[in-house]
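A selection of the complex's chains, in situ.
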Amino acid sequence: MPDVSLLETFPSPGDAPYVIEHVNEEFTSVCPMTGHPDFGEITLRYQPAPAKTGGTCVELKSLKLYAQSFRNEGIFYEAVTNQIRDDLVALMSPEWLQIVTNWRGRGGIRSVIRADFGDVPAHYRGR
Amino acid sequence: MPDVSLLETFPSPGDAPYVIEHVNEEFTSVCPMTGHPDFGEITLRYQPAPAKTGGTCVELKSLKLYAQSFRNEGIFYEAVTNQIRDDLVALMSPEWLQIVTNWRGRGGIRSVIRADFGDVPAHYRGR
Amino acid sequence: MPDVSLLETFPSPGDAPYVIEHVNEEFTSVCPMTGHPDFGEITLRYQPAPAKTGGTCVELKSLKLYAQSFRNEGIFYEAVTNQIRDDLVALMSPEWLQIVTNWRGRGGIRSVIRADFGDVPAHYRGR
Amino acid sequence: MPDVSLLETFPSPGDAPYVIEHVNEEFTSVCPMTGHPDFGEITLRYQPAPAKTGGTCVELKSLKLYAQSFRNEGIFYEAVTNQIRDDLVALMSPEWLQIVTNWRGRGGIRSVIRADFGDVPAHYRGR
């Protein structure tokens, strides 16, 4: 089941602003209604807090293991998206953060969920 | 015939704003003039009301069954679009909601209908 | 010859604003100078007046028959575009309406004519 | 290991503003967590300071050798991006500078890091 304790951080390497984008193309969880697997792509974008205020970055391998912990979890698309946003905001207290989940079709319907934290720059909205 | 009672909701998983997009690529209804089938793609975009004010999301399988209930209904493109918007707004009272129906050609004419509720963000208009 | 009496309407299904787009990919008329056929694509976009003020929509099959009535008419591109706009505005009194005619090449020249009525939203202009 | 002393400059040839973009498609370093190699593409964009104020440009072969000095370094994506930005800003004191690192997928996750210095023009942001 989703295990936030798998997430690890390392100190952000500087104070100047920069933006990190990780795209996980191999996400899978389980539909809580039907028990069938869901497949999707999870995009994370964020600007870490400055190093001088204790800003951190999520470590990539730990992010992969955290994502894998959803593998057998029955959970709605909307809840996946909100939980990942909330877990990562709690972990890192970033300047801003954005989660976009893009799900393969099921029953002829494909879905995209977008959740923001803080002031996401205009050129990242709706991407 | 279109059956709004098929629609089900679940509580939105959070208070922070986020946007949900479902694209149904397998919609079909019947032309009320000719009796021939129409085929189209229905895009739904909305921002649910916050959880703390009772915000809800439409459940995906129920949305599919609701869409399938139009299968043998004689109905104009314009009425399909308005009815789906109105049914979903009544169901969820979202912050805003957008329906775009994109119809395959008939008699050499292809059609797109766009209907909004509330303040749809600028970067979603006309998409 | 162009026959506006072929056009039929039905009451718009609601008061909330929405936008209708019909693209006729099989339009043909005749060049009044040379007698040779012209081939083009006609895009119609409009927002109907609200139902409560008597707003109407053009019925799709009647729109096709109306377009077919130009088949053997000798008429300039510019006149086709203006006449269709004017006939449809007279028919429906929409909030706004836009006609774009896109003509295949003739003598190495291809042409696009755009004609508006009322306040066409910015994101539809020049499309 | 990364060796900033490899970088060389030459005087910018003029005072009028202009923008330089170098894309290194053959960057490789080593993951500090797993010891496995990372592969990426590094884009550098900057506007040199005016010649009359001592503005300089980075010499291209020295830039290649500097990038190659990361080959066997164990270093995070975020640190690579910040270090290259900081080294080049220190070297040239440009008007503005942007580093975008685009990393091939690892464990199903591909990443992009964007770091800016100064007032990067709007049309380069998010590219």
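Just so it is clear, A, B, C and D label the chains in written order, and each chain counts residues from 1 on its own.
Following the convention adopted for this analysis, a residue touches a chain if its C-beta (ideal position, glycine included) is under 8 Å from a C-beta of that chain, and two chains touch if they have at least 3 such contacts.
None of the values given here were measured: they were computed from a predicted structure.
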- Total identical subunits in the assembly as filed, 4 in place: 10
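Criterion: only the chains that are shown with their structure count from here on.
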- Message: Taking the mean of the C-alpha atoms as each chain's centre, how many Å separate subunit B from subunit D?
- Response: 46
- Query: Using mean CA coordinates as chain centres, what's the subunit B-subunit C distance in Å?
  - Reply: 27
- Query: Listing for subunit B: what residues touch at least two other chains?
  - Reply: none
- Message: Under the definition above, what is the set of subunit B residues touching subunit A in their complex?
- Response: 10, 12-14, 16-26, 48, 57, 59-61, 63-64, 121, 123-124
- Residues of subunit A that touch subunit B when the two form their complex: 33-34, 76-79, 81-83, 85-86, 105-117, 125-126
